[in-house]
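Got a structure for you, questions after.
Only one protein chain is missing from this complex, and each of the others stays in its spot.
Letters are used for the chains, namely A and B, taken in the order the chains are written, and counting of residues starts over at 1 for each.
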Amino acid sequence: MNPILEQIYATIIPSAPYVIAAYALMWAALCVFVVFALSRLKRTEAQLAVLESTLASRQDDLTDQIRKQ
Amino acid sequence: MAKDLDKKLAVGQGLDRYASAVGLIGALLSTLGFILAFVLAAPVNGASVDGVEMIGGQMVSNQLLFSQKIFYFHMPAAVTSMVALAFTAWFGIRFLTTRDARYDLRAKLATEIALLFIIMTMFSGEMWERFEWGVWWTWEPRLTTYFILMLLVFAYFILRTAVDEPERRATYASVFGIITFIDVPICFMITRLIPSSVHPVVFRTDSGLSPDMLVPLLLSMFGMFCIAFALYRLRLRTETMAQEVDAIKREIDE
Partner (left out) sequence: MNKPSTFQQYVTLLRKDLQREFRTKDMLSSMGIYALLVLVVYGAALSQTARQFDVLQMSGGLLWALIVFTSLLGLNRSFSHEKENGCLEGIMLVPLDRSVVFLAKATSNLLFLLVVEVVVLPLFYFFFLTTTQPASTWPMLLLPLLVGTIGIAGIGTLLSTITVNTRGKDVLLAVLFIPLVYPLLYACVSATTVVVAGGDIEGVYLNALLLAAGYDVIMVLLSWVLYDFVVSA
């Protein structure tokens, strides 16, 4: 490669790791947040399911009691 | 009046049906923007070179910068974070006028999204800065303003944890959110208009955006808006569900 072309392209290789790092870090931050949001969702849904089953079993107990009388 | 508010603030139907679709669109758009940033957009000129070469049918007499490609994600992230902060301020105003706690919840979640995009902006800005100036930190307008903004958002969350009563916490948070949103443009302008004697403000010589650079930029920006929106609705759905869980728990304990 003639020297002028070398000069023109001189900064590309040294900058590549930084460009890659920039995009990778951004994507990583996004993923961390998505994981956080989804884990919160799962936990809340699980709590809701537990509560609903508790309510349902209480209803069943009540109807059983009424039937017995 | 309350009924209108209920309809407006409803979660679970309406906007949420589209939320996951919008999220996917956002991912697609930003990926497209990312690819085009490298394929379509022309590299930006850097320092001049002593000589001229013919590359791809054009006379090139400057170094071609690859590091500028970071810009195509860096700026959309910055803009998205400001939009999210605008929503924080808006929800804050709505809370102060209506005293409806649902607005405070939305303000908190909008600030979470803003924090995410601020961190993304800082990561990319940091990498760009490191390469361009060769140092890990300078007190230049962009980095400084974003650092201060990050501190302000941290302060918002610290303030929220420091107050126990919900009504008071919401009031203080709304006020602080509004002040933060107004402070950021002021900070940016002041640091840009008063040159620091340590590091000169960098004014790019070719600051115009040609169409081939505009396309990936806009694609990435709209993509990020969509992603931010989808994430916000996801968090909103989760937190509203968590509030229902708490309400049911209280009922059961009675």
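Everything that follows uses one rule, which is that a contact is a pair of C-beta atoms (placed from the backbone, for glycine too) under 8 Å apart; a residue touches a chain by one contact, two chains touch by 3 or more.
Everything numeric in this text was worked out from a predicted model, so none of it was measured.
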Chains on display which the left-out chain touches in the complete complex: B
For the chain not shown, which residue from B:152, B:213, B:227 or B:242 touches it across the whole complex? B:152
Which of these, B:36, B:113 or B:178, touches the one chain of the complex that we don't see? B:178
Which of these, B:101, B:187, B:218 or B:248, touches the one chain of the complex that we don't see? B:187
If the missing chain were put back, which residues of subunit B would it touch? 96, 148, 151-152, 154-155, 158-159, 162-164, 167-168, 171-172, 174-176, 178-180, 182-183, 186-187, 189-191, 193-194
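Methods note: only the chains that are shown with their structure count from here on.
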Report the inter-centroid distance (CA atoms only) between subunit A and subunit B in whole Å. 18
Would you tell me which residues of subunit A are touching subunit B in their complex? 2-5, 7-12, 14-16, 18-19, 21-23, 25-26, 29-30, 33-34, 37-38, 40-41, 44-45, 47-48, 51, 54-55
Which subunit B residues qualify as touching subunit A in the complex? 34, 46, 49-53, 55, 60, 62-67, 69-70, 73-74, 77, 116, 119-120, 123-124, 127-128, 130-131, 227, 231, 234-235, 237-238, 241-242, 244-245, 248-249, 252
